[in-house]
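The complex is shown incomplete by one protein chain, all other protein chains being positioned as in the whole.
Right after this comes chain A.
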Amino acid sequence: MAGRLEDEEYWHASEAKAFSFEDDEFGSQLCGVSKSGTARLSQRVREGMGIDSTYVSTDSLSGSLSRATISDSSQTAARPLQTLISEKSLLCILEAGNFHEKQPKGKLSPEEEVRILRRQVENRWVPPPVNDTVAKILLGYPYSLELYRSLKSKTELLDAAIAVGDGNAILAVVLFLVRTLKKNLVYQLLRTRPEAVAQYCQYLAIRLRVHELTDLLEMLGDNREASMKQFQLAVCGTMNPQRRLQKLQACFKNHFSLTDNKDRLLIENYIKLLDILILEWQLSMAGADAEIAKALVGQPVLSSLAYTCQHHWSEPKGSISAPLTLSQQQGVSDRQFQWTVLTVRASLHSWDDIEGLFITKSWLGGKKLKAAVSMEQVVMQLHAHGAPVDVLVKYLELIDNVDKRVGLAQKLQCHKAVVNVFVAKRDRQALISYKANLHPQSEDYFYAENSLRVSTTKWKN
């Protein structure tokens, strides 16, 4: 029956919970709802629930491809189609894709027949109006562009396609122009028609027709787009590291070497990074390191940095595989450098290294903080890696905002840090009531008690 009682208690307990010391979960709260709350509820609800597999719908496509799917088959029955749409409308929609030659209705007089025949013959060499042709493309009907032979009719055709805005029609016309006009004329037409250029470029890019694409873009004076396409190709299209480095170097020479190019430095750094990974590390390091260097080629700078932090931490400054060397050479920001070092060294539980990262001793022996990451983040990250309380307290003390410090310290159960704040504030009352909540006989409890006993503190209350 004890279980039942607990049950009762649970259901009638208030949802609005005050801060609880037992709540050891950290950071798992959203809009006032704590994760432990949902977890408890979910446990209750799931009690005695069957296994889901009985609800796998047999009609589901993905289910039939051997993956569990739950779809409610109790969907309200759809109303029959006839009640929702008229037969005529339905046919109109269903037939929309199919092309039917318009059949003349009824019997034709001889004159009419002659007229129709004449038009059919004419149509073999007189191009139909451009709008008709573009509409045909739009509707998915058969069409032919061959009759548009004059430059004027080609131009009109292109403009008609652009006016309707059907990218498919635009591409059809551009491909026709490319086939039937000399290059200069094509460029001339495209120069003032950005929609057509975009459509064509996209086609060339997907078809990997790189030379045509670059030619076109450079002709149109869009060097930036051209350089990006080249870069994309060199990097994303090349798997072999050596080849990639070579291509990248060529790409740099051709497109990014001008001093006013704002991406120049970035590409240079990228080349340097590949250089280090491929040439220096793989050659100078032995065995396993060289293997890892290979794997790092496809990864961001910070992965390499993390690697050096883990395996080459103690190397002297200036050595090619020391973390600081790599970081400076690549221009990694202080923030990212510190965060990477923090994460790696914390995962190795090397707490002392982290102290050296954030705290420098000044000439006069005082300590100076040089953190680019917020101390709250640092404390949370340390906590995530299981740092001991003493270490946490040390960094908690570095959080300037006292309220934030107390809040975080309570969440992480670093009671010493909280006690220290009250002492610093000379707030005896607060300290006494805080002590009341601590486990008697615990280390924290004695710490609080000692703090209260210290005679040098001038309490304000």
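To be clear about the criterion, a residue touches a chain if its C-beta (ideal position, glycine included) is under 8 Å from a C-beta of that chain, and two chains touch if they have at least 3 such contacts; residues count from 1.
Rule of thumb we're sticking to: contacts and distances are computed from a predicted model.
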*Candidate names "WD repeat-containing protein 46", "Vacuolar protein sorting-associated protein 33B", "Signal recognition particle receptor subunit beta" or "Ras-related protein Rab-20"; UniProt protein name, chain not shown*: "Vacuolar protein sorting-associated protein 33B"
*Would you indicate which residue among A:N123, A:S144, A:N168 or A:Q429 is in contact with the undisplayed chain?*
A:N168
_Residue of A:V114, A:A250 or A:L266 touching the missing chain in the full complex_ = A:L266
*Residues of chain A (touch criterion as defined above) contacting the omitted chain*: 7, 11, 15, 27-35, 37-39, 41-42, 44-46, 49, 52, 55, 57-65, 67-72, 74-76, 78-79, 81, 84-86, 88-90, 92-94, 96-97, 135, 137-140, 164-172, 175, 193-195, 197-199, 202-203, 206-207, 220-225, 228, 231-232, 235-236, 260, 262-263, 266-267, 269-270, 273, 298-302, 330-333, 335-336, 339, 373-374, 377, 380
